[in-house]
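The structure that follows is given in the form of structure tokens.
In this view, the complex is presented without one of its protein chains, the others remaining in place.
Think of it as A and B in the order they're written, each chain with its own count starting at 1.
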Amino acid sequence: MSEIASLPTGSRQRQGSNIGQPMTRREGVLKVTGQATYAADNNPEGLLYAVVATATIARGRVTHLDVEAAKAHPGVVEVLTPQNRPPLALDPDAKLHGFMFRLDLLQNDGVRYAGQPIALVVARTLEAANEGAALLAPQYEVEAPRVDLDGENFVPEVVGPGAPARAETGDFDAEYAGSAKTLEATYETPPQYHNAMEPHSIVAAWDGDRLSIDMPTQGMAMAIDRVAGLFGIPAENIHIRSPFLGGGFGSKGMPAGPQMLGIIAAKHVGAPVKLVLSRQQMYGPVGHRGQTRQTLRLGMSDDGRLTAIEHHTLASTSRFDDFVEPASNASHTLYAAPGIRTTHEGARIDIGTPMFMRAPGEASGSAALEGAIDEAAFAARMDPLDFRLLNYAEVEPISGKPFSSKALRECYAKGAERFGWAKRPLEPRSMRDAEGRLVGWGVGTAMFPAIMFQAAARAVIRADGSGLMETGAHDMGQGAWTALHQIAADGLGLSMDETEFRAGSSDLPDAGIAGGSGHTATAGMALHRAGEDVIAKLTELAVNDENSPLYGAGNVGVVARNGRLVRQDDESRGEPYAAILQRAGLAEIEGKGQGVPDAGPREKYAMDAHGAVFAEVTVDPDLGQIRVTRLIGAFAAGRVINPRMVESQYYGGMIWGISFALHEEAVHDKRSGRIMNANLAEYRVPVNADVPSLETILVHEDDPYVNALGIKGVGEIGVTGTVGAIAGAIWHATGVRVRRFPINVADLLEGAAAR
Amino acid sequence: MNLFEYVRPSSIAEAVAAAGEPGSAYLGAGTNLLDLMKGGVTRPSRLVDLTHLPDLNGIETLPDGSARIGALVKNSALAHDPDFAKRFPVVAEALLAGASAQLRNAATVGGNLMQRTRCSYFNDPASACNKREPGTGCDALGGENRSHAVLGWSDHCIAVHPSDFCVPLAALGAIVEIAGAGGQREVPLTDFHRLPGDTPDRETVLEAGEMIVAVRLPADAAAFADHQRYLKVRERTSYAFALASAAAALKIENGTIVEARLALGGVATKPWRAKAAEALLAGAAPGKQVFEKAAEAAFAEARPSGDNGYKIELGKRVVARVLAMAAAGTPDRMPALPASPFAPIPEGVVNV
């Protein structure tokens, strides 16, 4: 059953019965049978294979490549180096706007990070291309690299994609100086790599100046722009198919350099080319979460009320481009204090440019902030949850704006109740499991802004009464094929089966980007508006048609329900969409819609999703090995389109929190600058056995301001709060405060020895 | 991966002859060899595929009571062989604590003995490594070496031997049966792997063309069946190499340890039998103090090879714990998390 109201002012009443239902994934059968095609699953006729050769030094230049040896290998067709790489229409080092990142497209012999592409081998088989790349045996002129945060720093103009590097409210210095208690703590987070299961890949084929691409992307329209610019062809000549992404997490937001190399190769050899990065090659040219060193200074009154928060972040960026992790900005929103100051510094080091990675800024920033908050709570001899409630932000601390909605208190309460938090002893090392292992409990506050981008959609109602909704949306696992289809069906007043939903292709209306947890809200609003538009047009036809039972009903209003338009004042009077169109002699009727952030409310309100995460860890007191034995997250993020998908997003985010707290770290050799664990064995992410118990609570929240559908976004918030909750639980279990992530066995052994 | 000649011998004699050529390598499951070849760590010019050879797939009990395991027996087949697992539970526990189910289904017993180190410098052809390329130096020294060896290392190599399986084999006195051009010979497992010394590239006593035919566990090893455990500490609950591990087997009669067997993994350059600790335990009553003394003895000669001093303390604790677990008795059924600190712990074993 689905319905919408088509009253001119009634858009907020739109709540069809598809939205809110826990439908299983629409593409589920394709995925469980191996029929879902990811980019590298395409094998067009005449396909050649390209393999990237990457630098093993972090700074310097390539002095020799054994191109002859590579070319002599059976099956090798061509070797591309800076010497013979065909010209591009745009310098890969050009930066025309903040979302354009510099690429390494063989523009010269320089090496600016380990793992940088320095050549490309094209061959008839993958085996030959791989060996051809190995045979290049590059020689270098090496300069000493810098890969850590110790050294010269700079103050960036902006952090993240364009936020101010500094913000302040009140007088931090005065508040801090006048505080009854103060606390200073420095937290460190390591470089982390997205490591989506699907490596970055592309299958590119040219036909004259037309380009066909299979490539996973979180931003189809931006990718088209980038490709059009680099290759000097009109955007309409480019077709990108990206029906399924094997995970993105931010690393597929912008086209990566190696993918562009695949296009270059295809053009150069005049055949379709497949290029897939190896796992090792995903540690360099496809972005990462930059390392940070964050110093928190907190001031509070005797009774534990925060008076001052200063959050300073030193974060890495590359030598040649800018992306400074906006970690300090986590302190803008979470806790109230009269004096707040956030600042950032950058360090230019010899690495690939950092990039957006699931909860950029918030993940690292809240890891440090939550740790410091825990330290402050214990200094005040308060329960960490009580401390957070005492310092609850009723308005957004940095701006003073009211929140559009904030059900965080309920998240705390529901999570705490389910977890059994009330039984938590204040002192660390007070709990053991039945076999004598140490047990600890921690809590963290989760928060992520409700961002919206811009998107467009097209709606069609056909003469047979069925519907079609189109937007070039991206499903990287978050459930766009399902959730957006639900919104689409409700937008047309049809069931999902009556509504065809098209996405994942660049010849559809621009759906913006799948990032910032804003895709469902943005593309969803575009679909919603397109539905309104087409229903309004259909209504127009009916109410002006003497032969329609709805003739003249324009004033009382008409509702779209189950494929029919009916009178608002008497639902027994109406007719099917098909009848209206057939009588009008129309094969179909079309509507269009835009999803855009609503400037008015956004100026007035702070808009964020919130949550509370409770963690239990078990630690072997002798051996220091850690396991997160229980994790419960309660989240309020506006309207839930599909609770099954939303829970999965929270679970995924919380597991990323486990990963951040206990596992992930890229380890550089400081002498060579190379990452020594560029794989999935030693760069650890959690395995199934690391996640014995996970629970989420969906806290109901109506938000009348965030957008007409009331959607905030759920993709990233799960990471935030979780890291702090686990770190707090480890402290509570062991009494050891580790201020460096990931927390490992050695930290606990050495920390226990130091106690 | 380089091009190579693929040879599929139909007998051990043919295999040995084919592999006598320089640049040859034996192919078992390939779970380690193909990984190394893909990384450019090894570039053999000929692969001699052993997997189609007959008669190397059996798990048998010989008339003298010893167990003979063919070199091609899969890790999982051995771990799940009910008779074997009953007689040598610590071997099954170590096997199940290693790698993943998929890898254990492919990887062979012989291949496990031949597996190469996870040292990240060995696995990175751009780094200096005496093991990979003799005489080039060791970039692990002074590098990222938190996971490297604290026992048995030299100034030429500090790489850890990665095997779990070999640890209980070392403890229980396993024998390696070898075939070569000159016929068959046998070597105790503890002598099979060499210390790095100044030739870390020579990892085993195998001569050119020699291959492992079988591994034997002597009959007397089964006498420890009631008291044996494997314990492995790692940075992930599963599917990770050991930071430190140990296999312990005790023969306890009338409340006294008659004989003890102990070997260490994840801390040494080869599977490390701790005989001094065994000697300390013999004749003692099981108890925390003697276990701690044994742990001290096991690591008496340990020294950090870099930023890995924590492994000495960790290793001692692993030893004290695994001895206490072994003393408490072999569990009826393998725990859900084999060899993990999060598997059930016998009462009173946790220390701190």
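Everything below uses one rule, namely that a contact is a pair of C-beta atoms (placed from the backbone, for glycine too) under 8 Å apart; a residue touches a chain by one contact, two chains touch by 3 or more.
By definition in this document, contacts and distances are computed from a predicted model.
Colleague: Looking at what's absent rather than what's present, what does UniProt name the missing chain, "Anti-sigma K factor RskA C-terminal domain-containing protein", "ABC transporter permease", "Imidazole glycerol phosphate synthase subunit HisF" or "2Fe-2S iron-sulfur cluster binding domain-containing protein"?
Modeller: The chain we cannot see is, by its UniProt record, "2Fe-2S iron-sulfur cluster binding domain-containing protein".
Colleague: Looking at the whole complex, which of A:55, A:128, A:393 or A:521 touches the chain that is not displayed?
Modeller: A:128
Colleague: Among A:18, A:54, A:116 or A:195, exactly one should touch the missing chain; which is it?
Modeller: A:195
Colleague: Who touches the missing chain here, B:127, B:190 or B:237?
Modeller: Only one listed residue reaches the unshown chain, and that is B:237.
Colleague: Using the document's contact rule, name the residues of subunit B that touch the chain not shown here.
Modeller: With respect to the unshown chain, the touching residues of subunit B are 1, 3-6, 8, 27, 29-31, 34-35, 38-39, 47, 49, 51-52, 76, 80, 99-103, 105-106, 237-239, 336-338.
Colleague: Which parts of subunit A are in contact with the chain that was left out?
Modeller: 24-25, 27-38, 40-41, 43, 49, 75, 125-128, 131, 195-199, 244-249, 276, 278-279, 475-479, 644-645, 647-649, 651-656, 679-681, 685-689, 691-692, 694
We take it that only the chains that are shown with their structure count from here on.
Colleague: Per the centroid of Cα atoms for each chain, what is the distance between subunit A and subunit B, given in Å?
Modeller: 42
Colleague: Touching subunit A in the complex: which residues of subunit B?
Modeller: 1-3, 38, 40, 118, 120-121, 124, 126-127, 139, 142-144, 146, 233-241, 243, 310, 313-314, 317-318, 320-321, 337, 340-342, 344-345, 347-352
Colleague: Okay, in this complex, where on subunit A does subunit B touch?
Modeller: Residues in contact with subunit B: 56, 73-74, 127, 130-131, 134, 435-437, 618, 620-625, 627, 662-663, 667-669, 671-672, 674, 676-677, 681-682, 684, 686-690, 744-746, 749-750, 752-753.
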